[in-house]
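All protein chains but one are shown in place.
Order as written gives the chain letters A and B; numbering starts at 1 within each chain.
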Amino acid sequence: MNEIALTSADRFDIRDWLRLEMFPHFLCPGCGHGLALRAFLWAVHELGIDRDALAVISGIGCAGRLSAYVDANTFHVTHGRPLAFATGLKLARPDLTVVVITGDGDGLAIGGNHLIHACRRNLDLTCLLLNNEVYGMTGGQVSPTTAAERYTTTTPAGNCEPGFDACKLAEGAGATFVGREATLQVPTLKNLIREAIAHKGFSFVEVISDCTEIFGRKNALGNSPEMVLRQKAGMRPDNWGNKVDRPFRPNPFPTGVFVRKTRPEYLELYEAMTAAARREERD
Amino acid sequence: MTAHLRNLQGNAACALGAIAAGCRFYAGYPITPSSEIAEWMAAELPRVGGIFVQMEDEIASMAAVIGASLGGMKAMTATSGPGFSLKQENLGYAVMAEVPCVIVDVMRGGPSTGMPTRPSQADVMQARWGTHGDHPSLVLAPHSVAEIYSETIRAFGLAERLRTPVVLLYDETLGHLIETIATEPPPPEALLERKWAEGPRREYRPYAAGEDLVPAMARPGDGHRAHTTGLTHDETGFPTQDPERVARLLDRLLGKLEHHRALIEKVDRVETEDAELLIVAIGIAARAAKAAVGALRRQGVKAGLFRPVTLWPFPEEGFRSAVATAKTVLVPEMNAGQLVLEIERLAPAGVTVHRLGRYDGEPIAPEEIVAAARELVR
Partner (left out) sequence: MRVQEPNRAAVETRDHARVTSVLMVGVGGQGILMVSKVLATLCQNAGMEVKQSEVHGMAKRGGAVFSHIRFGPEVHSPLIPEGEADVLLALEWAEGLRWLHYLRPGEGVFISDVRRIVPPFACRNRGRGVTPEYARATPAEIIGRLGTGYALDATGIARGLGNERTANTVLLGVLSTALAFPEEAWIEVISRVVPAETLEINRAAFLAGRAWVAEATVPEEEASPVTADPLLARITHRLEITRAWCKGCDICVKFCPERCLVLDEEQIALLAEPEACTGCRLCEWLCPDFAIRLHKEVPAPGASTSPETTSGTAGCDR
C-alpha cells in the first residue's frame, strides 16, 4: 500500500520531530504536557519551519523536560530563566525561531519577572506556558496558578491564595499576542500556537494542561480521561472564528486569542534607533 | 591598527578591551561601581554591529549572555558584589554546559548592599566558590587600567578556547582610576577562538572531547541539533545518573582547567629571586605592595612581590618558585582574609604566613605594608 497525504493532519507525523531514542518519554500516564508538545510540533510542522533553524528553550520542571524530546536545537536551562536565555539567543541569532516552554511555577513564580519584561520588550519570541496548577516535578506543591482551596502537598488544609491569570498578566505587561487553550482541544491549540509563532513580536500562549498523577489524585479529579474532560467543565473553548469566548458558567479562564496587536519588534527597533551609531566610524 | 594613546578609566578600558576581543553582546543590570562598563558598551557595541541589552536583573543578564553565547556570539556582563551573587546560579550553568562568557565583578564593600562606592577585595572567594557544586573557576585579577584592557582580551580568549565562564575581578578603585594606556586591538589571528563542531551530525557527540578535554560546540543552524542542559549529562549531551558517566563528566570539567594551566596561568613577580619576605597581593593592593617592595628594598629588607594575575586556578607552581627563598609571607588584602587561606595552604613548611587586612572601604597604603613588613622581619 502507498501512504498518501490528504490533509495537514495526514501529513503530520509527530515522530518526524522527535528524538526517537528518548522514547517512551518520562511523563506520567495521561500527563497533559504530552498533548501540549504534540500541538506545538504540529504547529511548527504546519509553519514549515526548518528544524535546524528552530530553537526550543525550556526551564526546569516537567514542562521544562519537553525540549529534550524535540529534534531541533534544544536548551534546558535553569529554573525560571528560559525567557532570559531566549532573549540572549534571539538577539544573537535573529535567524532562529525561538520558542520557550515553561511551567506555571517556572514561568510565573521564579520566572515571573522575566515574563513581565519579555512581554514589555516585545522581542520576537514565543512563550508556551504549560499550566497544570501545580509544581509537578517537585512532587505537587502549590503553584501561583493553583486555584483557591485546592489541596497540594504544601497546602494540606487547602490553598489560601487565589490562582493567577497569566494571560491578564501578559496582556498588562504589553505582550502583543496573548492566547489560551486547553490540551483537550489539540487542533485548536495547534492553530493558536501556529499563530503565536507566526506573530512578529512577543507571543504568549497559556496551555491548560493536567498533572494527572499528582494534582489530579490529590484533589480527587478522577483518572486521566476524566481530568481531560474536566478541562471543558469550567470553560467553553473558542470554536467560532478566533473571538474570545465567554465561559458558560462564571469561570476565570476564557480561551481563545485575547490580544493580537502590532507594535515595533524589539530588535528591529534597536537596529533602527542605533542606525546612526552603526554608521559612525570608530575613533 | 596602530597603538592609540588614550586617557581611560578602568571600566572604559574593560569595555574597549571586550570589543577588541570580538565581544559583540552585552547584557547587564546597572550597579555601582560597574555601571560605566554598561554605558560604554551601550555606546560602542552598535558601532561594531553588536547588541547591548539592559535586562530586568542580574539573573536575566547572566542568562541572556549565555543565550547569546550559545547562539555563537562572544558575550559579556559586568556587575558588582550583590549582582555577582545573583549571577552565580547561571554562572554554574555556564560551567556545566561549557558556555564561553566573561563576567566582570568590580568589587565594592560588603556584605549585602555594603558600601557601593567604596573599594573592596572581598569577592575573592565568591569568585572561586560562588556557585554551588564542585566546579573549577577561572578568575583574572588585573591591577592597572592597561592590564584591565589586556586581561579582558585574554579573558575572552580563555573563555572561548576552553569553553568556560571567565571572571574578571577588580575593585572600585581600579574601575574608576584613569590612566593613559595604549589601546591596541590584537590582530585577529592572535585571538583564541572557540572550536566549532564540523562534519556530519551522526558522528557528532556534543560533549565528547579529545585530548585537550574541550569539546567542539554545535552552532545552532549548522545542522547538529544538539541538546544543552544543566543536568549532569554524558557525551551525548543528554542527562545521565550513571555513576561512571557522572564521574567522567566531572573529572573532565575539573581536569579541563588543570590540563590547560600553562595557557591559563599568568603571574607577575617583583624582586622575588632572593626575597626573604614575600608579599602576595592582587589588584589595587598589589600596586601598594609594589611601592612597598621598593621602599623595603631601600631600607635593606629583601622583599619581593608575587602577584597572581590569574587568581583562580591559583598559580601554584609560580607561587612555589617565588616563595623558595622566603621565610615569611605577607598577604595584604582588602578583606577579612581570603587570599591568605590559599597561601597558607600552599606555603612550604617553616614559612610563616601573615595577613594585613582592612575592610573599612579604604585602600591599603604602601606605608601600611612597609610597617607591617618591618614588624615581621624585625
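Things worth noting here:
Convention: contacts are C-beta pairs under 8 Å (C-beta built on N, C-alpha and C of every residue); 3 or more make two chains touch, one makes a residue touch a chain.
Computed from a predicted model, the values in this text were never measured in an experiment.
Judged over the whole assembly, touch between the missing chain and the shown ones holds for A.
Considering the full assembly, A:33 is the residue among A:19, A:33 or A:51 that touches the omitted chain.
Residue A:187 is the one among A:139, A:172 or A:187 that touches the chain missing from this view. Contact between chain A and the unshown chain involves residues 1-6, 9-10, 13-15, 18, 23-25, 27-35, 38, 184-187, 212, 223-225, 228-229, 232-233, 235-237, 239-241, 245, 248.
Just so we're on the same page, only the chains that are shown with their structure count from here on.
The distance from the centre of chain A to the centre of chain B, with each centre set as the mean of the Cα atoms, comes to 38 Å. Against chain B, in their complex, chain A makes its touches with residues 19, 22, 51-53, 55, 57, 67-68, 71-78, 81, 84-93, 95-96, 113-114, 116-117, 267, 270, 274, 277-278, 280, 282. Note for the complex: chain B touches chain A at residues 24-25, 27, 43-44, 46-49, 51, 53, 55-57, 59-61, 63-73, 75, 89-90, 93, 218, 220-223, 225-231, 238-239.
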